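What you see is the complex with one protein chain gone and the rest in place.
Labels run A, B and C following the written order; every chain starts at residue 1.
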Amino acid sequence: MKKLINDPANVIADALHGLALAHPELRVDHENRIVVRGDAPVQGKVGLVSGGGSGHEPLHAGFVGRGMLDAACAGEVFTSPVPDQMVAATKAVDGGAGVLHIVKNYTGDVMNFELAAEMVAAESGTEVASVIIDDDVAVQDSLYTAGRRGVGATVLVEKIAGAAAEEGRSLGEVADVARKVNAYARSMGLALTSCTVPAAGKPTFDLPDDQMEVGIGIHGEPGRRRVPVAPANEIAEMLVSPILSDLDFTGGDGVIAFVNGMGATPLIELYIMYNEVSQLLAKAGIPVARSLVGPYITSLDMAGCSVTLLKADDEILRLWDAPVNTPALRRGV
Amino acid sequence: MKKLINDPANVIADALHGLALAHPELRVDHENRIVVRGDAPVQGKVGLVSGGGSGHEPLHAGFVGRGMLDAACAGEVFTSPVPDQMVAATKAVDGGAGVLHIVKNYTGDVMNFELAAEMVAAESGTEVASVIIDDDVAVQDSLYTAGRRGVGATVLVEKIAGAAAEEGRSLGEVADVARKVNAYARSMGLALTSCTVPAAGKPTFDLPDDQMEVGIGIHGEPGRRRVPVAPANEIAEMLVSPILSDLDFTGGDGVIAFVNGMGATPLIELYIMYNEVSQLLAKAGIPVARSLVGPYITSLDMAGCSVTLLKADDEILRLWDAPVNTPALRRGV
Amino acid sequence: MDTDDLGAWIREFARLVAQNKEKLTDLDSAIGDGDHGANMDRGMTAVVAALDAEPPDSPSALFKKVGMTLISKVGGASGPLYGTAFLRMAASADTTVDTAGFAKVLRAGLDGVVARGKAELGDKTMVDALAPAVDALDAAVAAGASQKEALRAAADAAGQGREATIPLVARKGRASYLGERSAGHADPGATSTTLLLIAAATALGDED
Partner (left out) sequence: MDTDDLGAWIREFARLVAQNKEKLTDLDSAIGDGDHGANMDRGMTAVVAALDAEPPDSPSALFKKVGMTLISKVGGASGPLYGTAFLRMAASADTTVDTAGFAKVLRAGLDGVVARGKAELGDKTMVDALAPAVDALDAAVAAGASQKEALRAAADAAGQGREATIPLVARKGRASYLGERSAGHADPGATSTTLLLIAAATALGDED
């Protein structure tokens, strides 16, 4: 394992110290491993809390700041944080208008956030609402399973719901915006290589030099199928077509197209992928209203990418364009 | 070779199409492979042109926009662009106040920009000045050699000189600011893995699983020495101490500390490195005035990082903080 | 069984988890994300430390401490599931616990897991080990078996339930993302739950 780390046991602690030093505008509680907006709680504003296992940087801590999250909880690598962290984060951002938990749909994340919400309810008067993100079309959905994973849409939900909260909307309204974004978004990912969890020290799965995994998540889980390596245009097809068969993206105000890097894929390749994705959308008659290209929700040092499409409407576009000032996403401020 | 590309021969063309689609605010001339600010030429403003071999994304095209570059020329992977591109870029951004060429110190880049300047001088009345960036302390400097490479400081020069140009300063003044930044900046890089040039299809150098290269550049050149893999704190020492022995960073207004990812290193590791670099600077009594952490000047899919320190003064900090609006660096707008 | 006996059970479970940490992780690498061993070991190490620091004075206090510690330290899916199980056990535990009482406590734990995780038998989760174990315990108590026999029966039933997860296609937890590819591997959570029942048979099986 080749990584720029010290003891694998200290990866999260060390990275949080680095983040705190690089971003004095944020408050980092190293004890609870939570990252909080410097001016939190913002009185009268709905507080947004997210979090999950670490290893997806910049998600979530990199999205803490004006116009996006109020706090993020950092779990162990690929392991949901514990309720205590979520409770501390919730308290830290409660400005009197309630707190929204943005939860990626993994059994662990869902249950820990659920416990946290129960604890908050038992302890204080803070109103908490939750939204579950489950946009990964690689996973078959059903009432009887854990359902789809939360992946790329999380970034879009955090941005758009964050803007809604910044506008002073109520907890119910902000939660509704978040749910709408989740309902309108679909994602699909692909790995060229496995990632290596620092504590494990070896790649999570073996992938021969001539194979790639289609339908991977963001935790080094193997995907749904293994196929021979293919050029970018075929890869784009493998990612875009299951998304388009899952939801009708025509009509409306076009889409927000998000090509995401998994951590070890350089930007030049992501732009090549974005070109191919754009061509496919053009062919399908789906206009691209906005785009986002870069490594925003990663899987440690995995090479690969994911595509997320969000069906846009007036409200979504307005909130997408609203100012945001976080370490990883910044505009208009 | 596992990459998200089509034909290796089309990597630059495809990526530029992706960039153009993702950033309609920029103008991309696919014939000349230049990327130009949408509102260029800005009348009365010194135009900033840079460029070089591709494979360092987001550098340079990702830094085109208000407050930074007016145009970037994209060469083949790791190969200097040709003078025709630089001439076209210079013409496109000439707002009547002259054009500054920001050139990384590689024989090819220097000579091609030189030829371009000669051609511009022969053809038109546009005044052109050049600054050469040579901040890499891994290379021994001498009058009799090609001198030091231009690496991380390039990003800082483009930002700071870009802000000076935006303030309406003269060509001579902007060039002086750029030269000052270069004179005050030093860098050192390290590779955990080689990169793979798409046309070559195999890693440029072989690096065993237990070795790393210290003192690498950004073109897959082997470094100055090979050492066993080490923890982040020792790596930080290997990078920071040659920088500190090369220039006195004490006194003054502290430093801008820049920890850069080489392309395949995830952000979580860069924050760990930044933490270690900060500790070393604190020990050396050098305050950090500003920081930048992320993959800004990369070497395709190389894993590793570089550290750049820039000795700051009032002017440098003011220009660093000035608004900038480019795909890869954005704040205050 | 008094508080000390039940404490011995928890410590034996912690020992078995530490001993099988790598095995649990390997199982989780095959169909999950490779952290079940680390998660459980982190949690049970903290539990033992908490019990050492402040020995509880009732079965209910013991289980509460175990549950709270697991919730605070584990994270992931197993933290809330085991944590909820022990909190429910705390709520249903009397001052001293006989075999029938232990069966009642364990069923409360199972109910907690199901309430929290909504898994059904056959979903390829820890429920597939815990549910048959509780049923076997009930049956043994009804048949008048000794505590030793009853706990052994429960441990065996858990182990069989765990074996039975191998061919299953997962419908809950991370393994469900793999679809058909999840078949052919034992469920990690069912495996750690089997250790919990083996620990009971070992630590509590000698007295009546």
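In the analysis below, a residue touches a chain if its C-beta (ideal position, glycine included) is under 8 Å from a C-beta of that chain, and two chains touch if they have at least 3 such contacts.
From a predicted model like this one, the values you see are computed outputs, not experimental measurements.
Enquirer: For the chain omitted from this view, which of the shown chains does it touch?
Expert: Among the chains that are shown, those touched by the missing chain are B.
Enquirer: With respect to the chain omitted from the figure, which of B:2, B:149 or B:330 is a touching residue?
Expert: B:149
Enquirer: Looking at the full complex, which residue from B:63, B:78, B:184 or B:296 touches the chain that isn't shown here?
Expert: Candidates B:63, B:78, B:184 or B:296; residue touching the omitted chain: B:78.
Enquirer: Which of these touches the unseen chain: B:23, B:66, B:219 or B:290?
Expert: Going through B:23, B:66, B:219 or B:290 one by one, B:219 is the residue touching the chain not shown.
Enquirer: Using the document's contact rule, name the residues of subunit B that touch the chain not shown here.
Expert: Spelled out for subunit B, the touching residues are 53, 75-84, 106-108, 111-112, 114-115, 138-140, 142, 144-146, 149, 197, 199-200, 204-205, 217, 219-222, 224.
Here, only the chains that are shown with their structure count from here on.
Enquirer: Would you mind checking which chain's C-alpha centre is most distant from the centre of subunit A?
Expert: So the chain farthest away from subunit A turns out to be C.
Enquirer: Taking the mean of the C-alpha atoms as each chain's centre, how many Å separate subunit A from subunit C?
Expert: 32
Enquirer: Centre to centre, by mean C-alpha position, how many angstrom separate subunit B and subunit C?
Expert: That pair's centroid distance is 56 Å.
Enquirer: If I count partner chains per residue in subunit B, which residues reach a count of at least 2?
Expert: none
Enquirer: Going by the contact rule already set, what residues in subunit C reach two or more other chains?
Expert: Residues: none.
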